[in-house]
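The complex appears here without one of its protein chains, the remainder shown in place.
Order of writing sets the chain letters: A, B and C. Residues in each chain are counted from 1.
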């Protein structure tokens, strides 16, 4: 059962107003899997979800459900249900009737409906809320009514479109654990859309990183974090320092004017590569002991650690450390071989991974949205 | 100048519909300081801000501005400006006119207005946006127009009411740095309200933790994180394991059936205390090497580290570690003296710090809001 | 907690509202006074008692008004829905066109239907030119109701359109997702959610339809006297203000009763879904 593919997208392309939204998506999802589509807004993740739900028809490509092509099958005939971003509860019905909505459409006997609704409400911890108006509920409670409503019709696949986006930080964390528990208990397939990398990492079996209408990488959370395929993935999943490097030979890479030992091989000699170093993987030592050294330009206390920006030959690194340094300190850095990850050059090379100026990033954002 | 008190709240109490909202707030704020009021929703932090702004008059207590009592002075006569939660931009005016609004009210000459507006727009990275309609802007851009608008009238104190609450994660982080930079460049006082502890820690000179209409603790971010005064503060600022302990003597505390060395003294012999251990401060070792040991009940990959729940004699600890463990593993734990923090017992003792059941927490939340 | 509400306070609301309400209610009180007095000004229930003579006219007015309202609702509901689903730019143009008759004199709107429906009117002229028999259209109850529908249709379309254009599309998608076909979605989601618009549209059409005058005189040829016409007569021709006032008062009470019953009914329906 574990290897049963339930949904298979084959070369899906979508164009809207002559602008391509999805450019050939190929993705299969196994029955019982928790898959997350992760990417910035406008990357096509919600469009992909709407194609699986049946709200949108792709311009080309096949949508397969258990090996049957379901292009053209309307949403209410698919064994797939959606949790909408802003809940989309029925404002004229109370909690009980919201959850019972899909069951009533199936014309189930009243007794069975009552039983299922009560089961679902207790699943999402909303026992005793049956008669409440949905507007009187908090955001988190509305969210859970939406989950109960979708699960009540016993879908094979549940689609979740940024379901926790509107919730407070603390509630969001609790709901992440709740959702994961529900998925494991019921054993159904979840396809989850989010732009929050932490959410994706902590909940998913498989993460699908998307950008510009293409899949950038598919893998387990650990793969995606530790072995990003390109600079976009490395930057989007957590903080990353991304540097230009040259592979001197197998297991040896030069960057920041120093040759480091690494675990990667199979590149051409002197091939240009992107080097990723995570901020938490750098050890801070005295200047004389460091492989490379630089000047601390800012320090921020984050609770668990201090976050520093360190200027090394004009490139600003982000370093996380539990020891406090101060602005202006000269420090040395040691980078172990397993902290260095080498990537082939891609279209994204040079766009990410330098912490020299946040304002630049904001300015990019501004001018980008100005064009829209 | 650093020690000049600019705002002083003396024994402020506010009651609304016979329900106390603020119960005797005493707080002074120095000129040029970045102060954050941090607490859960309903703790009174926004009410405190509105009292300083002049939108609300306290039922009792004095509001002092540079040693002059300003109770009853209307908002437009205070040298204090506010950034509202949902921006509150004027929808009928463009970006330029929004920023110029306060200046026009002062009847400044057109040339000076133009100069100030342009200065402010470049300060918040919105050059060239003058003629845009505010509705056409993204959330982050609207936020920055609101900042420019408030700063244009050159306030002595800027009040910010959860200004980043509506923004995306990535944008929020960038804006945090932007705001901090602006505050440092202009040298004016910022009073910042948020429920996001990370935001509070990374931006503030001083953090004021509030709950139930009272100030729970005032201190620097590092103080607040490392030396929380009670279980509420410990739990609210980051993840914490909070255990019942007994001070055997100075520098020695017993909890979880083991006596640990610690750095605290001055308690009575055998006094009951709360013990805080941060998840990242626990070292995972082999069972035989651990001071205490337990069973891993869940593991979540968070990118930077793995987050585990460990059952030790029925108490669920949260432990963060970069080494992966697996569900069911028996592990030993070592806790260094500097990782143990001792707190006096308080009203909050026993309410927080056990990770045994998230669902319970949610259920509490549900029933709490049901009463409302 | 004292809010610094200087702005509202300075205009000092309560007395102003009080004066305005007196201004608005006073003429209504005068009507009530006249309804319960005779021409010499002394108290009498005669006017009210006389009303029973007009009970069939009252009933006909309510009956015609109800039919016109239902027709308006049936026509407007899909129309409003379709308009709300078209492109934003087209919506404004269509709504402009729908509102166009409201810019034209009320009498004229009625007259032009007279000219269209007359025995020698436009439609019958066309029919004759096509070699068909002319049809009797003017001076029928149908013509009167058509006049009502035409005159008050915009008041039904606008509130329906306004609520439908604000309806969140994802709610309809959720209903489809949960297994609803188009008919079920309209029945179980779109209609209940648009209920406030329906109620407001019904009110805004039913009230003027019941008390309308002229339409029946012109399109009904005097065969279907409505209560509005009788009231007009009392003032214009008979100069029996007291009876006219009593009729108006009775009509107002009847209308309020009808609307109250309807509101009650829809409220029950709302709660009744629970069972």
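Note that a residue touches a chain if its C-beta (ideal position, glycine included) is under 8 Å from a C-beta of that chain, and two chains touch if they have at least 3 such contacts.
The structure displayed is predicted, hence computed values, not measured ones.
For the chain missing from the display, the contacting residue among C:39, C:55 or C:85 is C:85, taking the whole complex into account. Touching the missing chain, out of C:64, C:150 or C:224, is residue C:150.
Think of the hidden chain as still there; on chain C it touches residues 5-8, 10-11, 13, 16-17, 20-21, 23-28, 30-31, 34, 75, 78-79, 81-83, 85-86, 94, 97-98, 100-109, 111-113, 115-116, 122, 150, 153, 172, 176, 182, 185-186, 207, 211, 213, 228, 231-232, 235, 241, 244-245, 248, 251-252, 255-256.
Although one chain is hidden here, its contacts on chain B can still be listed: residues 53, 55, 74-76, 80-82, 84-86, 88-94, 96-97, 101-102, 104-106, 131, 149-150, 153.
Everything below uses one rule, namely that only the chains that are shown with their structure count from here on.
Between chain A and chain C, the centres computed from C-alpha atoms are 54 Å apart. With centres taken as mean Cα positions, chain B sits 26 Å from chain A.
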